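Questions regarding the structure given below will be posed in turn.
Left out: one protein chain. Kept in place: all the others.
We just call them A, B and C in the order they show up, numbering each chain from 1.
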Amino acid sequence: MTKDLATPAAATYSLAKLRDVNRTAALNRWLGFEVVRAEGGEAELRMPWHEDATQYAGFLHAGVLGALIDTACGFAATTVAGSVLASHYSVNCMAPAVGQAFVARASVVKAGRRQVFARAEVFAERDGALRLVATGETILIPVEKAEGK
Amino acid sequence: MTKDLATPAAATYSLAKLRDVNRTAALNRWLGFEVVRAEGGEAELRMPWHEDATQYAGFLHAGVLGALIDTACGFAATTVAGSVLASHYSVNCMAPAVGQAFVARASVVKAGRRQVFARAEVFAERDGALRLVATGETILIPVEKAEGK
Amino acid sequence: MTKDLATPAAATYSLAKLRDVNRTAALNRWLGFEVVRAEGGEAELRMPWHEDATQYAGFLHAGVLGALIDTACGFAATTVAGSVLASHYSVNCMAPAVGQAFVARASVVKAGRRQVFARAEVFAERDGALRLVATGETILIPVEKAEGK
Partner (left out) sequence: MTKDLATPAAATYSLAKLRDVNRTAALNRWLGFEVVRAEGGEAELRMPWHEDATQYAGFLHAGVLGALIDTACGFAATTVAGSVLASHYSVNCMAPAVGQAFVARASVVKAGRRQVFARAEVFAERDGALRLVATGETILIPVEKAEGK
């Protein structure tokens, strides 16, 4: 994937800072999100299986797939564009989301001054093997500090 | 919105049945989803404010907006197409999601034999007033009982 | 649909101006787009059947459905937000697109300072009757004149 990470003038986020941000988000804590990696327009989240985060058939709820995609894309974006807000995301559900853990890998496709485009893949982990269960895209808006957001 | 609800041959869901389904979904229970209405290709969910379902800034997490949209659209679809599985959904985040409760209203736009298209709006409720905070779309796949799904 | 059309400070477009803009777009001219209506966050386009704009099965090409959705949403947005650029759009293909003409109706769902969300429906016209063949959404970025765009 060709990438264009020409960064807007903004204070980008380090892995340490993203781990702090991740801890301040109540849902991320409850779901057990862990920031594995975040650098150079990429980020990886990990989440253990969570019995209470399921839909009616016992699979991981599609809303949690969305939370993983939206969060991983947002974190990837902050490494090149600083603070961002999600404005749009989409989720493709490709296989039943069951496993011992889930891994979401996001990467920035294009970082512009007014918008950052990122995308992510979510894998279910089972006995060490990863299986693709969902993909998604996110559009993020860089937030200037001067605006007090 | 013109609607085409020519229903596939399937056992459609009643409000009572959807309330049962809703109770069997662990995340829906934890988030406090309540099925207010479900009939004729439409469905409405309500969820009280939930302190543990927030992102870093204290707003409702975008993943929960996705869960509301995906679930409301799915429930709307079952009223005309019976059992369905979500294959794709998208979320537009339009305003900070804060309020005493959230209301998601979904309606089926087109119910085909192989796909059902639905869309939803999510409102934040504050002192009785509703404010649009998100919109979204969902594509659902009718699941034939014979397939044992 | 609840709408939030609190307009950014921008010179909004009139129907007359949009007809001029429409004429300067070569593809719009070739396809025969006609701006029927544009006001208050809404716009309607009409296009006669065009034998050379079809896909392999003889239906209107999905790319032309996209052109109708993207253009109608953009024109709707200019009536409240002035100049805009499309950053994202999506198309749901719901029925074979055949007819004597096509009508695209777009409306702004939310006009913010940094993004305008709009959506559209495309109908095939046949002997005076309209049939829904596609829906779509568009995210538009207001373009400040000072930026010379």
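Quick note on the criterion: a contact is a pair of C-beta atoms (placed from the backbone, for glycine too) under 8 Å apart; a residue touches a chain by one contact, two chains touch by 3 or more.
Keep in mind that this is a model prediction, so the values were computed, not measured.
Visitor: Which of these, C:E44, C:D70 or C:E121, touches the one chain of the complex that we don't see?
Guide: Final answer for the missing-chain contact: C:D70.
Visitor: Even though one chain is hidden, which residues of chain B still touch it in the full complex?
Guide: 87-88, 90, 114-115, 139, 141
Visitor: May I ask you to list the residues on chain C that touch the chain which is not drawn?
Guide: 21-22, 24-28, 30, 51-56, 61-64, 66-68, 70-71, 85-93
Visitor: Determine and list the chain A residues touching the chain excluded from the picture.
Guide: 1-2, 4, 90, 92, 94-95, 109-110, 112, 117, 119, 121, 123, 130-132, 135, 137, 139
Assume only the chains that are shown with their structure count from here on.
Visitor: Can you name the chain that lies farthest from chain A, using the mean of each chain's Cα atoms as its centre?
Guide: For chain A, the chain whose C-alpha mean is farthest off is C.
Visitor: Could you work out how far the Cα centre of chain A sits from that of chain C, in whole Å?
Guide: The answer is 32 Å.
Visitor: I'd like the Å distance between the centres of chain A and chain B, where a centre is the mean of that chain's Cα atoms.
Guide: Distance between chain centres: 22 Å.
Visitor: Two-or-more-chain contact residues of chain B, please, as numbers and ranges.
Guide: 90, 92
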